[in-house]
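Left out: one protein chain. Kept in place: all the others.
Chain lettering (A, B and C) follows the sequence in which the chains are written, and residue indices restart at 1 in each chain.
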Amino acid sequence: MATLIEHSSILIIAVPLLIAFLTPLIGMASKKARNAVVIVGLSFVAFLVFALARDVILNGIHTYTLGATSPSLTIPEGAMMPIRIILEVDGVSVFMGIVVAIVSLVAVVYSLSSMKGETGQNRFYTLLLLMVAGAFGMVFTGDLFNLFVFLEITSISGAALVAFKTRFADSQEGGFKYIVVSAVASLMVLFAISLLYAQYNLLNIGALAAAMQYTMLDRIALVILIAAFAMKLGGVPMHMWLSDTYSVAPVSITVLLITVSQASMYALMRIGFILYGVTLDLAVVGWIIIAIGILSMFIGVTMAVRQTDITRLIAYNCVCESGFMLVGFGVGLAVLGNHTALRTYGTTAISGAIFHMINHALFEGLLFLVAGAIFYRIGTRDLNRMGGLGHTMKFTAAFFLLGALASSGLPPFNGFASKILIYESVYQFNPVLTIIGILVSIITLAVFVKAFFSAFTGAVLPKYEDIKEVPKTMIAAMTIFAVIIIIFGLFPGLIVDWIVRPATDALVDQASYINTIMGAIP
Amino acid sequence: MIETLIRNFPLVAAVVLMGIGLYILIFKRNLIKIVMGITILSSSVNLFLVTLGYRTGGIAPIYTDAPEGLMVLPVVQALTLTNIVIAVATSALILSLVIRIYRHTGSLDSKKSRRMKG
Amino acid sequence: MTLIAESGYEFWNPIIWLITFAVVMVIVYFFRKRGVEKYKKGEDQTKIFLCGEEVPGAEQRQVRGGNVYWGFFETLKEYYDGIVRLHTGIVNDYVVWFVAVMAISAIILLIVKLVG
Partner (left out) sequence: MSKIVRTVANQLMLFVLVFGLYVIMHGHVTPGGGFQGGAVIASGVVMLIVAFGSGQIKKSLRERRLSLVESSGALLFILVAFAGIGTVFFYNFLVGSRIFGGIPPTGSNPGDVWTGGVIPLMNLGVGLKVIAGLSAAVLALALFSSGEEME
């Protein structure tokens, strides 16, 4: 077990890759065996993630040096700086790892029936697992260039998956927009990384953070990194691709795209808090992120009210929820240098944002799965053509209601637990932000009242009289999300204590992140 | 001033290439041209990376029958190579998507391939 | 108590909230019970009454998603006209916004450096 945990950080990335390349071979022989291998493999990965999370929270940061003679040898003998690829897993990383593990498992379970009947399923699972491996890699790596490579892996496999149903014109267009936006963003990320490399001859995040001077070139790199990752996570005004892409992808892919966006948010925070840290103009950069967040909240929700396409409506709601996280992180970043402010409300704001990340992945995932279930049965996403579905699809309606209430931040669901942390802490920073946040939450409720009303309520429409409930595996996938949402809603204190506080502490503790890498060298 | 500019000419060229790539991405509506813009953007980053590792009079970092003297930095070349591989994958995927879009809409204009808006 | 997510001023405990909610529901049910019971299922009482007109079918009765909140959009017409025009759906414009955000934040950081 100790050996397994020692190697777990790389196994979590490598096992999905291994299964990804095994699936075409197994899939040629038997479809059932392939599905079983994928599910068993991802369950094993999820188990490893939880074991690693326990270890990291108890024993501190976990490093893994690829290709060295020992996993913990971060700086080779005779060298002054790390030269190999190093995985560095701290509290935030395992937190994101838990998000990716849960969501990927649910996505695969859901795909079992939702993708039934599509051609080229072997390729579908290969790409899906590549995307999962890329998402795990993005959150576990301690190396900037490696981060870029994993970002590209998720982008390319994600775009191929968005456009997987080739018979729909709009999904081709969504895939095209996604790959163009991702390619531009990741190339600019690489440009920023090369700007940093030009000055410090380093690619490792910890080593770079130790050497950071915050020169003019560093500022340019910072601007590019903020803009690129904000585009990847769908911050306004760079959010337009998000609604186009999320609304047309197969829903099991959309829930994974959400976690990839969350991984971009993680990368943005890793760069802000750890790579640049206190050398930044904290107030300015914090306010830039807060401004993107406020715009995302407001424009996201007002656009969501207007939509008549159900997945597009939820996609705009995603933009809005990302805004809440950005505001939380922005407030945390703005007060990073001020110890009293950081202790009184800064860490609470970061905790709220981190807690909201997992809640966001859960309830938006649930909502998208419900939208996919409706599309699976009636073949349209248009709210104008729906009505009375609640009479026949009872479970689906209940799940939609649960996700909608959680997303609107109504007590006692998990969305409220994380939003109240953000409201209370942000209020002490600037009350106006909290007022906007509460207003946005109210409009969010209006958004979902509209969607629920026009899809599920009313008399049964004659054309949908013989609509049945969706298959059992789809119900199972939605149930996993629903159960976790209820647990998180009932015991938010436990979740915050177990995984959110360690993540917050890791994010504000730049020194220990650097020391784990640089260790012996002062 | 001029001398600095000449000495840093490859870096200037990389930035100019990046400007051209972004210009194409912003102003050209043809989907194939957008792919070209991405490729040019990628090349500009590659040029920038390779330039970073260059040492005046340096030779290729291969020990086979190497003459005496400075070698250029191989790390950035490895990074460039990775980026080239990624660019190949990206452009292959994006071109196949362009073909599919053309099949569905019969047009290569990005103004016309917008079923989704608002 | 570990069940409390404390956040400065207040605390949030869903268990206490649920208990309170249940108590309130019991009280509400108590008041409701004291009301007059006249409801009978399956009679004319439960049918739709439309001034004596014939009731249209389910298709016509359904309020479409696009018609919900009509007044809200009518009031905010100017805002929505402006904001929808920005969502062009053209991929070139997405890159424009990206470059614009980069430029604006670079200018802000430059000004801060020159001033501070």
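In the analysis below, a residue touches a chain if its C-beta (ideal position, glycine included) is under 8 Å from a C-beta of that chain, and two chains touch if they have at least 3 such contacts.
Quantities reported herein were computed from a predicted structural model and do not represent experimental measurements.
A.B. asks: Who does the absent chain touch among those shown?
C.D. replies: Counted over the whole complex, the chain not pictured touches A, B.
A.B. asks: Among A:P24, A:P431 or A:P462, which one touches the chain that has been omitted from the display?
C.D. replies: A:P24
A.B. asks: Kindly note down the residues of chain A that lie in touch with the hidden chain.
C.D. replies: These residues touch the chain not displayed: 7, 10-11, 14, 17-18, 20-22, 24-25, 28, 64-71, 122.
A.B. asks: In terms of residues, what is the contact footprint of the unshown chain on chain B?
C.D. replies: 60, 62-68, 81, 85, 88, 92, 95-96, 99-100
Simple rule for what comes next: only the chains that are shown with their structure count from here on.
A.B. asks: Tell me which of A-C and B-C has more C-beta pairs in contact.
C.D. replies: A-C
A.B. asks: Between chain A and chain B, what distance separates the C-alpha centroids? Give it in angstrom.
C.D. replies: 28
A.B. asks: With chain centres defined as C-alpha means, what is the inter-centre distance between chain A and chain C in Å?
C.D. replies: 23
A.B. asks: In whole angstrom, how far does the Cα centroid of chain B sit from the Cα centroid of chain C?
C.D. replies: Taking the mean C-alpha position of each chain, the two centres sit 45 Å apart.
A.B. asks: Going through chain C residue by residue, note those that touch at least 2 other chains and give them in order.
C.D. replies: 84, 87-89, 91, 95
A.B. asks: Hey, what residues on chain A touch two or more of the other chains?
C.D. replies: Residues 176, 180, 184, 244, 303, 306 of chain A touch two or more partner chains.
A.B. asks: Touching chain B in the complex: which residues of chain C?
C.D. replies: Its residues touching chain B are 84, 87-92, 95-96, 99.
A.B. asks: Mind pulling up the chain A residues that touch chain C in the complex?
C.D. replies: By the definition above, chain A touches chain C via 176-177, 180-181, 184-185, 188, 216, 219-220, 222-224, 226-228, 230-231, 237-238, 240-241, 244, 281, 284-285, 288, 292, 299, 302-303, 305-306, 308, 344-345, 348, 352, 382-384, 386-388, 411-412, 416-417, 420-421, 424-425, 428, 446, 450-451, 453-455, 458-462, 489-494, 496-497.
A.B. asks: Across the complex, what residues on chain B touch chain A?
C.D. replies: For this pair, the touching residues of chain B are 18, 25, 31, 34, 38, 41-42, 44-45, 48-49, 52, 76, 79, 82-83, 86, 89-90, 93-94, 97-98, 100-101, 104-105, 113-116, 118.
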